[in-house]
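Every protein chain but one is kept in place in this view of the complex.
Labels for the chains are A and B, by order of writing; each one numbers its residues from 1.
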Amino acid sequence: MNSIETKDVHLYYGDFHALKGITMAMKKNQVTAFIGPSGCGKSTYLRCFNRMNDLIDGVRIEGDILIDGTDIYKSDIQVDDLRKHVGMVFQKPNPFPKSIFENVAYGLRVNGTKDKKFIEERVERSLKQAALWDEVKDKLKKSAFELSGGQQQRLCIARALAIEPSVLLMDEPTSALDPLSTAKTEELIHQLKENYTIVIVTHNMQQAGRVSDYTAFFYLGELVEYAKTKTLFTNPKDQRTQNYITGRFG
Amino acid sequence: MSFGSNPSSNKSKRLSQSIAFFIFRLLSFAVVAILIVILGFILVRGISVISWDFLTEAPREGMTEGGIFPAIVGTLCLVAGSMLFAFPIGILSGIYINEYAKDSWFKRFVKLMTNNLAGIPSIVFGLFGMALFVHQFGFGDSILAGSLTLGLLALPVVIRTTEESLKAIDNSFRIGSLALGATKWQTTSRVVLPMAFPNIITGLILSIGRVSGETAPILFTVAAYFLPKLPTSIFDQVMALPYHLYVISTSGTNIEASRAMAYGTAFVLIVIVLVANLLANWLRRYFGNKVKMH
Partner (left out) sequence: MKRYFNNLGERVIEGLITLSGTVTSITVLLIVFFLFKEGLGVFSQTPVAEGSVIAVNKQNPVKELTASQVKEIFDQNITNWNQLGGANAPIKLFEVDDITDYYTEEQIGSNFEYLPQRLSELVAKDPTILAFFPEEYLAKDFAGRRIELDNISVGGFLGGKEWYPTIQPAVQLGVLPLILGTLWVSLGAILIALPLGLATSIYLAEIANPKVRNFLKPVIELLAGIPSVVYGFFGLVVIVPLIQDVFGLPVGETALAGSIILGIMALPTIISVSEDAMRTTPRAMKEASLALGANKWQTIYRVIIPYSISGISTAAILGIGRAIGETMAVLMVTGNASVIPHTFLEPVRTIPATIAAELGEAPQGGIHFQALFALGCILFLMTLAINMTVDLVSTKKKANR
């Protein structure tokens, strides 16, 4: 079953044609990785799924994007509802200048949850899911800035999980982390796919190979090739894909 | 499937956003309205007073008739005098802080003092100017004393403008010039300053607008209540527009009768500020386009 489907998506930054007719479908409870050289449009495409591109002036999007069957660019869709449904983890850990607890509770609070007990339970569960609970359970009131970079990123994952999205977007989530934290995060991604559809943008082909079920290769705003990860890395059909994965450019 | 899982909370959240944004928009436009009311009021009442005679004649009949020529001349003298003092020293200071000073306690001290100088109320400058220039140096109430006092007041503004403008110039230009064997001063004067020039000049024009409207610093250093003749030396007293407006609106011989003159004086003051602001904005845009073309 498909969680995300896009049909002929074009995106323009003013005059610049950044995405050129992308049609693809991402399966539920699978990890899909987007790879490609910088500026190929993979992050831009990812940011269409929670309409993060709306924040940039002069962006125009054409085509259909369906998430769990709903067209997210339809006029009666509220972006904040969409973003509750589609969580996101960013390139650099970006916790709020609040306590660890409040960081995780943020999504619940802004969406109108007032029940204290419920919030406490949900925070605990999310931190456990993000494999951070044991490290922070005694200092929930401490500032999130006191955590290490890797811990901060897992906190950001917990924060996204707390509002129970069905899709989790990850925009190069380990690019700012050390190898050990990266390994931990990758393991976490592996566990999370049981409950979530995960789309991850990565610079690192080994990472795509390790964590994803499917991989899509983007080049100059086009989707060049999309296949099972194993197939794409061992038997690429397109010459450009082959050049990229063998390290000839990028 | 729909995403609206919690419609009631969504509704209240959207409502509070609408209300908040409405209030912010309203208050922001209230600020604009305040400005329009002040400007409009003075410009409308003032314009009818303005005539060639008003701008070129001395006041008569206990300052209820005639014009404000001596005050205009006085303000021009003071602005020119203060800028003659503040521009060179201020610009050189800015260059010192941004280009020459090493990161030492002395630089921090100079910056701290510049900040403090900027925060000192204008009336304290007036006190100081009186104590140092009028009494200690024996200049008496004079254009010299007034200009120096106003110049000190403008100094931190000029320094900051220069400093900020220089800071905005990318370091690679300096390194490029130095690598070609240019000296520090050659680099500063031929590469850095020309690039920073548009911003510096914009800031300076704005500071002229400020200085021409200052009253407190000239109260006890130069300003004359009524002096229909023009100054002949820098040791003369002069009338000045802001002080003139102050005296004829609060302590003239006949406050009601000099109202028209007060509106006219306020009009001229506002026009000076408007012109300075428009000129600065225009220069900013003019130079902005020029830089883009390169």
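Throughout what follows, a contact is a pair of C-beta atoms (placed from the backbone, for glycine too) under 8 Å apart; a residue touches a chain by one contact, two chains touch by 3 or more.
What you see is a predicted model; the values in this text were computed from it and never measured.
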item: Of A:Met88, A:Leu127 or A:Leu177, the one touching the omitted chain in the full complex; value: A:Met88
item: Absent-chain contact - pick from A:Arg122, A:Arg159 or A:Arg210; value: A:Arg159
item: Given B:Val49, B:Cys77 or B:Ile97, the one touching the chain that is not displayed; value: B:Ile97
item: Residues of subunit A (touch criterion as defined above) contacting the omitted chain; value: 50, 52, 55, 57, 79-81, 83-84, 87-88, 90, 92, 94-98, 106-107, 109-111, 156, 159-160, 163
item: Positions on subunit B contacted by the hidden chain, ascending; value: 13-14, 16-17, 20-21, 23-25, 27-28, 30-32, 34-35, 38-39, 41-42, 88-90, 92-93, 95-97, 99-101, 109-110, 112-117, 119-128, 130-132, 135-136, 152, 155-156, 159, 183-185, 206, 209-210, 212-216, 219-220, 242-243, 245-246, 249-250, 259, 262, 266, 269-270, 273-274, 276-277, 281
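Quick note on the criterion: only the chains that are shown with their structure count from here on.
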item: Centroid spacing, where centroids are CA-atom means, of subunit A and subunit B in whole angstrom; value: 51
item: Residues of subunit A that touch subunit B when the two form their complex; value: 68-70, 77-78, 80-82, 84-85, 110-113
item: Subunit A partner contacts - residues on subunit B that touch it in the complex; value: 1-6, 8-10, 12-14
